[in-house]
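In this view, the complex is presented without one of its protein chains, the others remaining in place.
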Amino acid sequence: MDKKTHKDPAKTSAELPSVDLNPPEVQPQKPPAPPAERTIELPEELRKRTVKGPGGVEIEVEPLRDYYCEAPPTVMPAAYSKIVEDLFNWARAESIWILGFGTGCGAIEMRPLMTPRYDAYRYGIQWRPTPRQANLFVISGYLSVKTLKRAIRSYEQMQNPKYVVGLGSCTINGGMYWDSYNTIKRLDEYLPVDLYITGCMPRPEALLAGFMDLKRMIRAGEAEGANKYAEYFDWYKANQKRVIKDWDMPDYSW
Amino acid sequence: MIELYEQLKQRYALGEISVQRFDLVFITVPRENLASLLLYLRDTEGFTHLVLLTAVDWIEDNKFQLTYLINNRESATDLGLRVIIDRDEASMESIHDLWPTAATYQRELKEMFGIDFPGSPRIDEDFILEGWTEIPPYRRDFDTLEYSRDTYLERPGRSTSDPAQHMKQLFYPEDKD
Partner (left out) sequence: MGFEWIKIPYSLLTLFIVVNYGLLLNALIAKIAARVGRRHGIPIWQNYVDMIKNYGLRTSITHGVMFYMGPVFRLSGGVGLLLFVPTIYGSVMFSNLSFAGDLILALYFVFFGTLGMALGAGESGHPYAAIGVSRGLAQVTAAELPFALAVFAVALQYETLSVTEIVAAQQGSYLNWTLFTNPFAVAAAMLSFLGSMMRPPFDVVLAPQEIPIGPPTEYHSSYLALMQTNRAIFPIAKMVVYMNLFFGGAVSWPIFFVKIFLIYMVSVLVGVVFPRFHVEHSVRWFLIWAVPLGVIAVAIV
């Protein structure tokens, strides 16, 4: 760094007005924002409508009801026999298929795992391009509300058992986006998280270590996020709907 | 650039000029002149590239400032045109007929600042935010911290430390002043 711009750090902080990032309760609170004037409408293609079928038959279509199955998920029991369940858990742990969906900066740190240097394939970890075939959803960093919507749908399309790993401080408490108007701060309020990997950004080694931990959990049968999601479905939905103001999708997408 | 300014001045009413670098100049122009000026600069002076279109919220003066940054590839110079518009009824003529890409900028400005550009394609559609119900978030009277506190659940136990103090603690703990 060049000499002129380099300032004594202590001096800089003295010059700055002190900003209290956590205002105490006594500070006068602003009155709550007036209720939203804008009502959000469903996009055209999802609204209820009548279409003319061949031969002039009129058909009422309500896309969200008719085109999607909205039945909430159910808790799926484990296999009856302990031995079979153990075998399955072992297989699940040794064959982790990650959904290739990167949400934040973290997506960039996942890629090195495929390269010769880290080579996650040797642990049975692979990337799958479709949620139907994936078991592990790595939320790789900050999640804006818009992405959260997609993340929820992708998560719901994955098949039980499925796991969620939160990557980086953004998923844990908002990280450096703690005061952003557009990103969520606690991932586990919206999706059942099995494991967090800390850091901003976590190194690929940290990711690998996290995956090893996840494997241990799966093996021990502790990673039951999908069942947790089914069990507390209403709670999760309420949380999701609180931040996603234009809910224009089915309540549960199979 | 100064020559260009002098030359333009004979034809258009121009506001103040601020020279940032030899190849970057900002000129304030009245809003009526903007479109014709842009057209002239694009077709005659070689400023063919619209680099960006952005806004500044001068909430104290109750004004918005729109900045149209255009670039001349030949001479590698940038020219910024500033237009001051009223904040209460924020609306501006669209320039999507000059640069089709401007439509995207205008959509963003509509969403983030609430500046309307009547006639611009898809101007009323959501751009980045979906289902935003508050005042546009880039307006300075929007309190993002408060909004995020009200809307998103927080995890307790978060603490913040001043980076300078923290590094000092770490490396020069004995140095007290």
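Which chain is which? They are A and B, in the order written, and residues in each are numbered from 1.
By definition in this document, contacts are C-beta pairs under 8 Å (C-beta built on N, C-alpha and C of every residue); 3 or more make two chains touch, one makes a residue touch a chain.
Predicted model, so just to flag it, every value in this text is computed and none were measured.
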{"item": "Visible chains that the absent chain touches, using the contact criterion stated earlier", "value": "A"}
{"item": "Chain not shown: contacting residue from A:Arg132, A:Arg203 or A:Arg216", "value": "A:Arg132"}
{"item": "Contacting the left-out chain in the complete assembly, out of A:Gly124, A:Gly199 or A:Gly221", "value": "A:Gly124"}
{"item": "Residue of A:Gly104, A:Gly141, A:Pro161 or A:Gly174 in touch with the missing chain, whole complex considered", "value": "A:Pro161"}
{"item": "Missing-chain contacts mapped onto chain A", "value": "76, 78-79, 87-88, 91-92, 94-95, 115-116, 119, 121-122, 124, 128-130, 132-133, 135, 159-161, 226, 254"}
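To be clear about the criterion, only the chains that are shown with their structure count from here on.
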{"item": "Whole-Å gap between the CA centroids of chain A and chain B", "value": "32"}
{"item": "Residues of chain B defined as touching chain A within the complex", "value": "128-134, 137, 142-148, 150-155, 157-158, 160, 162-165, 167-168, 177"}
{"item": "Sites on chain A touched by chain B in the complex", "value": "9-10, 12-13, 21-22, 30, 32-33, 36-38, 40, 145-146, 149, 172-174, 178-186, 189, 239, 242-246"}
